[in-house]
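Missing here is one protein chain; the remaining ones are kept as they sit in the complex.
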Amino acid sequence: MFDTLLNLTARGLSTGAIYSLIAMGIVLIFQTTSVMNFAQGNAGMFITYLAFFLLALKVPFPLVIILALLFGALFGGLTERFLMRRVRERSHVGLLMITLGLALIFEGLAASIFGTFPLNFPPILTGPPVHVGPIILSKQDIIVNLLSLALFTLLFLVLYKTKIGIGARSIAEDEYGARVLGIPVFNIYIFIWALGFALPGLAGILVVPRFSLEPHFMVPIQIKAFTAAVFGGMNSVQGAIVGGLLLGVLENIVAFYYPILKESFSLILVVIVLLIFPTGLFGKRSQRRF
Amino acid sequence: MKKTTFLSIALIILALSLPLPFLYMQKPSIVGYFNMVILFAIGTQGLNLLLGYAGQVSLGHAAFMAIGGYISAILVMSYNVNSLFAIVIATAFAGLCGLLVGFPSLRLSGFYLAIATMALGSATTDLIKRLSITGGDHGLRSISPLKILNFEFYSEFSKYYLFLFMMVTIFLLVKNLINSRSGRALRAIRDAELTAESVGINVAYYKLVAFVLSSMIAGLSGALYAHSVSYLHPNTFGLGFSIEFLAMAIVGGLGTIWGPLLGASFWVLLPRIIGPRLEYLSTVVFGIAVILSVMFLPYGLSEIIYRLEKKMKLR
Partner (left out) sequence: MLKIEKLSSGYGPLEAIHGISLTVEKGEIVAVLGSNGAGKTTLLKTISGLIRLTKGHVSFEGTILNNLEPPNIVKLGIIHIPEGRRIFPGLTVRENLTLAGYYLKKNELDNRIKFAYSIFPLLKEREKQSGGTLSGGEQQMLALARGLIPNPKLLLMDEPSLGLAPKLVSLIYQTLEKLKKNGITILLVEQNAKKALEVSDRAYVLTTGYLTLEGTSRGLMSNENVKKLYLGR
């Protein structure tokens, strides 16, 4: 019993880490630019396709990951610079729709360029699972956990120790105040959007071996990532990480004992959380329209 | 839009669309596409009412269509209910579900509502996948066609006229609603919720009304869809389709009565025009159209038509 729970938790953590990676991007973008980005999942999907073809060209895996992060950063940066910046004054819902349009573009591009036939994406590491005490984990799960941990740490260092990170946090608190201080808010927006698209790209590569690579494979993951972000309060990166990990673990345990609730569980959870904190934890009522 | 313009546009569309099937006597599949246009136009009108007129965003609209479709199909197939009656029940049930979703909407605004509806929509399709009466992951096959008295709406042509009639009726009802006192209340809520509240509009009541009506319309289009296509699968009605609904509403023109028809035509016919080889490019085009609409044309394609009309009048 205890061993089962331990194993479920361990495996849930590696799922949760994936949710956390994307949820972090969602929260970062939401907090600094007030955009609820629904394009992240499909951007991640598109980057995973690019990674697939790089791998097919025999590019080594570590380099593929770095290139994928760069691709994501590039997409994110371009999106901010040439799209989101021009529509900053639109209503929140209008901005949300723009990201939906972006999601459609990524989906259509992937389907046109790469086709819709499901592809098998290899895990980073294969081989027999590893026994750690009573816990049995696949090598891929271990890599996912280690990489995520490294990224979480890196991101914290950036957000708390570098000017650009502290600047991003200041924008989240008071954008006008940041502008008055002469903080280069536009560069920081580009940086945040770059991060926000690079993270789901990596998440896509890490998670895709569990499914198969096709244009819709990130949709359920994105829904979970939103759940994780809301779960964590939508307003802090720590919250997003904890929310994602908790969601991954809970989901894994619930799915083991009540398979019928596998998918719905987290969805119902998010609605309940939203009802208790109707506008998140910082309650601003928006009067803007589209 | 004045009443006369609505009527004249309605008449023009009717005049153009009534003989349309005869042009394609030899190709019922093309009439089939028109039927899809009409069904999606009805469904999108529901979302238009909710988002375009009442300002409430929903990322779970396809789920109401699924509810309508499944309820009606199951009633007809497993309980032998008359299909007309089944559609009525399905529509009502979808409305009830809309009421249930409407309650959280009273406390949520903007994108929190988007997330909540996205979650509820996905939970619905997931539930359908796990139940046995719905055929689970295999979907429901060979749903019987609609039957009124003893006439079976089996051919694409017969369905075309039925759906056309349904669409015009729904559009007229929505048109009348938004021109009524309730319609003004809805628009007031969309434009400035706090102000609406302060002048004594019962915001909660009207939001619920919008949710119920919009999901009823979606449910109706789903039920018609089920009996028309005769096959239902939960994956059809996932988040992707909800997003496409939103896209149709936006591209057609939010808060315009004919927008849903324009948006649905664009969505259904564009891939056919582009051709099967580049079919998925139409998704890209559609995504771009959504972005351009939000950026430059708040009334989408309707705005283009409106502007053309204005230019013609100036000449």
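Letters A and B mark the chains in the order given here, with residues in each chain numbered from 1 onward.
Definition applied: a residue touches a chain if its C-beta (ideal position, glycine included) is under 8 Å from a C-beta of that chain, and two chains touch if they have at least 3 such contacts.
These figures come from a predicted structure and were not determined experimentally.
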item: Displayed chains contacted by the hidden chain, counting the whole assembly; value: A
item: Residue among A:Ala10, A:Leu69, A:Ile183 or A:Ile223 that touches the chain left out of view; value: A:Ile183
item: Absent-chain contact - pick from A:Gly167, A:Pro215 or A:Gly243; value: A:Gly167
item: Interface with the unshown chain - residue positions in chain A; value: 163, 166-167, 169-170, 173-174, 176-184
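The definition used in the following text is that only the chains that are shown with their structure count from here on.
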item: Centre-of-Cα separation between chain B and chain A, whole angstrom; value: 31
item: Parts of chain A lying in touch with chain B, wherever the complex brings them together; value: 36, 38, 83, 86-87, 90, 92-94, 96-98, 100-109, 111-112, 116, 216, 219-220, 223, 226-227, 230, 260, 263-264, 266-268, 270-271, 274-275, 278-280, 285-287, 289-290
item: Footprint of chain A on chain B - complex, ascending; value: 55, 57, 104, 107-112, 114-116, 118-120, 122-123, 126-127, 129-130, 190-194, 238-240, 243-244, 246-247, 250, 254, 278, 280-291, 294-295, 298
